[in-house]
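To keep things clear, I will list the structure first and then write my remarks on it.
Excluded from the complex is one protein chain; the other protein chains are retained at their positions.
Letters A, B and C mark the chains as written, and numbering starts fresh at 1 in each.
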């Protein structure tokens, strides 16, 4: 099922080189103000071709809304939207029809379905995440009204941490070399009230992990201390409680990443997402074709050497959908 | 919702110190042979009190099946089961009613629901995972018939890798010190056919992450190269394809962890789960009570210094549920 | 899936002659007061053997609650419950193993699953509705707190309308004759606020129809004017609006049965459910066995000649689950 969310639910569709991608956002409460310009702005953040470091393809993604609000106010009915695919240079991909690209979804889609759309990776293309960004931008506007903010940053690129300049240098070096690099995005959600998350099936970290692992190229998710917690002793990891000056229960540290027992505790929610290096590289790789032969393959043309900067709005969008869904689910927590 | 799975679906219930925990396993195909002894054996693996290193509490978990099979063959109807809670020493917990234990779910449950079961952590207790083990053991029996095997091992404890003896020594040292340690469990699923996983909503890694993050004390999930992939270049991470002697498409390496584009590729599925150190330790910690006062707390009595060895059957059970669910979902992939 | 409800969700299990039937009620808000005696009282209403007109079998259904509330207050966690099956006179049913009873589920269960529990109809037994009654009784208590009342009555038996005495006479006549009769139950839900129901997927009438058609022996559902509306002209069916003395929008008539456009309008919700005559009758019927032979069959022993009086608490229970679920779903209607 191409769906995310329990109440605030995105059902998405679309192949990379079909007529359009898009989706239906159901469960949007009535009476919310929608700023379509802000949605488009999030979509623009995801777009490639914004710097020399990202691919030069100009996708010009324009979201078209088809239903669900009137004069900028939601009706309580589903929001349908589409984004036309305008850059159909199918000729670039024709040679790919018979070959399984390493570390792509070519082989697995064909193994599963017995058929695949070869142009641009079809449904497996990262282009599908544009629909996530649209739905996330709607959720984000709701969260902002509630005082909940989402922020992300690139923590490392190819193992290198540092300022933006140092990270960009690492990417540029990889690009120069016809190679690509992975990276880690950290996301922080602030202003989340205590009480969000539905144990045991929909713990807040479960909903977040589900959302993040749905993003192309993601290989890992951790929250709070994450994998580092596995190396720690209990004394190092304790988040002691105290009452702040307003009488609110707080923790002095945030090893928990804002979630305890699957439920938010009022601290910042902090999690990290690991992205693998883009598999499309200039180096010649060995692979196979559909007919049983072994072949060699080297990618030509434009490709992102690193996706983490473009991934930030996607990570934030998925986080926004999760947190807003948790807000709505939580409305049934008490009689 | 206390549910896991789309077709093979567990709905679980139960507080640590109520009359019983249990669940309903729906979506079990008819005609499967159930070995109840093998289910009990998995449950016994989870049980504490099996070595000096784990807590001495003798839970004596006995699963009682109430429906869904006849003479060991499933009927296609839901399998109901319960596990009675026999060790109700409620007096041990009475002092906890007014205090929020650090890094436990005491505060968050109360923030969410306005009420909580204080005895043994109630629904937030790791005891709830016994129901996962029962359902997972059923799924596992189905998978074994299909030639799919699940195996797990402890990769590290408190940052120390090594043989069982070295890992146990690290745990013993922490216990001696009144402390606890975290650890990493790696799980491998072999014999998985190519084609499992439902993009984009239920990618196989999404289903696994969802399952693993549902386990108590888990802080992170990664598959294949995981977070290490974020530090790599594309050339290092490529899984080149080849045809094996039986004409099956294989990869020479398994950076992908057996999943590409959200779908299994026929290689071993490999993932790792990070467990934080148990929060209940002998050290005195600062915390607060419900009435606004700051208090100090030190755990008394028996407590596991490390959960990773007991967590292995739980990780395997969750993996079994996911993979079997993916097998059933995949039956609709083609017309 | 053996499930009912979106937020307030029952997952049920159990064969008629297995160890127990039962279920898990998820999505119960925390802080609700549960009167277990009132639940048992609803269960007693469903029980056979309460008059000379219903079967003499003494099922003595006792519900045992296993989780989800403490001192009569819900915890926000799932409520697990079981009802032991005590009347295992399996010998009565042994002859049935090879024969498909007409108008029962014997043949269809076997056609679907390749296996069936022959004793008492297994999962297809009306006994399974006892779990519905338990969950419905919990929902009903919540609704009563909200001022919502549910009432049902038998409108006709075997085509005869009249007072209780006349209806009972019709049933007694059928019983005397070794025959059975069908009937219609009408259910009214009063005090429902305007606004319940989720178009288009979960219109209130859809949720009710789904619930009612799940009850054994039900052949039809209608609300408001129902099938009679199909015979009417628009002028006869109009529910004109007016403002009552408290300034509330009301309708002068209730052809709509309290639902317009899938959403409650504040009037009484009125619907009717058609029950077929019980298929187990003394008359000799022709049927087949599993091996290809045609055989004759006449039911022996005790059987209800008419289910509609016992069906009333079941209809009410299902209605209660639906309406309470709609109340909870409606909490997300507005921002």
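Observations on the model:
Everything that follows uses one rule, which is that a residue touches a chain if its C-beta (ideal position, glycine included) is under 8 Å from a C-beta of that chain, and two chains touch if they have at least 3 such contacts.
Because the structure is predicted, anything quoted here is derived from the model rather than measured.
Only one of A:35, A:64 or A:166 touches the absent chain when the whole complex is considered: A:64. As for the chain not pictured, it touches subunit C at residues 1-4, 6, 12, 100, 102-105, 107-109, 111-114, 123-124, 128, 156, 158-159, 174, 179-184, 194-203, 205-206, 209-210, 212-214, 218-227, 229-243, 247, 249, 251, 255-257, 259-266, 274-281, 283, 285-288, 292, 294, 330, 333-334.
Within the entire complex, the positions of subunit A that touch the omitted partner chain are 1-3, 9, 11-15, 18-24, 26-27, 30-31, 64-68, 70, 73-80, 82, 109, 112-117, 122-123.
Across the interface with the omitted chain, subunit B contributes residues 7, 27, 29-32, 74, 76-77, 142, 145, 199, 328, 331-335.
Just so it is clear, only the chains that are shown with their structure count from here on.
Shared residue numbers account for over half of those found at the interface formed by subunit A and subunit B, and the copies are therefore classed as meeting with the same residues.
Closest to the protein's overall CA centre, chain by chain, comes B. The two copies, subunit A and subunit C, are related by a rotation of 180°, based on C-alpha atoms and rounded to the nearest 5.
A separation of 37 Å divides the Cα centre of subunit B from that of subunit C.
The distance from the centre of subunit A to the centre of subunit C, with each centre set as the mean of the Cα atoms, comes to 44 Å.
Residue positions 1-3, 12, 109, 112-114, 123 of subunit B each touch two or more of the other chains.
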